[in-house]
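A single protein chain has been omitted from the complex, and every remaining protein chain is retained in its original position.
Coming up: chain A.
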Amino acid sequence: MSALSDQLVTFAILAYPVAMISHAVEYALGNARTRAAAPARELVGAGVGAAGGVVAEVPAPGGTTAAVRTAARARLAGRIAVGATAVAALLHLGALVTRGIAADRMPWGNMYEFVLTVSFIGTAGWLAVLWKRPSLRRLGLFLTLVMVLLVATAELVLYTPIVPLVPALNSYWFVVHVSTIVFSSGVFLLGVVPAVAYLMRAGWEQGRRSFPYTLAKRMPAAAALERLTFVLHAFSFPIFTFAVIAGAIWAEAAWGRPWGWDPKETWAFISWVVYAGYLHARATPSVKRNVATWLAVLGFLTVLMNLFGVNIFFEGLHSYAGID
């Protein structure tokens, strides 16, 4: 089982780049298409959000057959990309399930498993977003890039053979607390992708034509990206809040205090405050949307700090060695 899990991870690592390259091909071929977006239509998207701020792209009215053919090819590449992402997600899930079976516990016992699970949640969440908003497909280029990086890091740097969990940790609370932490972290991971894309795309739409902004040339409209960023964070934040509360309840039962400011707890607090700041900033009329979105990006950096940094820099200061 353990070997099977490792193989599935390897296959997933192969499938993600396929998805990424297909997205890139679609992106490159996108050149041949002409934008026929009615400005009014775009405004509606921003205002009501019903259409997700989609910029309708159709072949130019008098377009040559070559352009039409390229457009068809681009669409094909996009479909392949989504298909490859779905295959990668299945392999990814298979790797987690087999690892869980091999270890006879939930596969959240160490950093390797943690990163694998969080990134799987990110991919699964992305497929769900695509299901509801197919027009956001091009964002997949950034998303698959993140997945390639994360899963490869997990495999190359963090890989650990299966060890049983410290049994004292293998309690009911372990499942409740850690599953919600993993889930919300996965959605935050997914949320940071449109956040970064928004920051670049918004710059592009304001006429910036220098390096990072040019990458967003053919991303979905800024308003749609911003909207998606908010929806994902608004969805994840209460789950994260619940996870932190559940952790405090567990800590009370296990160590006699709900909150002790140990580095893990401190960084969870920091993440919570930063994300609360994001939601707050977004609801504050006088704060610009890109300032708010930067807070979301910052929030994700603090989540990363808790995932990696606390384990690496503060070794020995905290007593969660079995969890991470």
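Methods note: a contact is a pair of C-beta atoms (placed from the backbone, for glycine too) under 8 Å apart; a residue touches a chain by one contact, two chains touch by 3 or more; residues count from 1.
Here, contacts and distances are computed from a predicted model.
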From the options "3-isopropylmalate dehydratase large subunit", "Ubiquinone biosynthesis O-methyltransferase", "Cytochrome c biogenesis protein ResB" or "Cell division protein FtsI", the chain left out of the display has the UniProt protein name "Cytochrome c biogenesis protein ResB"
The one residue from A:4, A:158 or A:248 touching the chain left out of view is A:248
Quickly run down the residues of chain A that touch the omitted chain. 44, 47-52, 164, 166-168, 171, 173, 227, 234, 237-238, 241-242, 245, 248-250, 252-263, 266-267, 269-270, 273-274, 276-277, 279-281, 283-287, 295, 302, 310, 314, 317
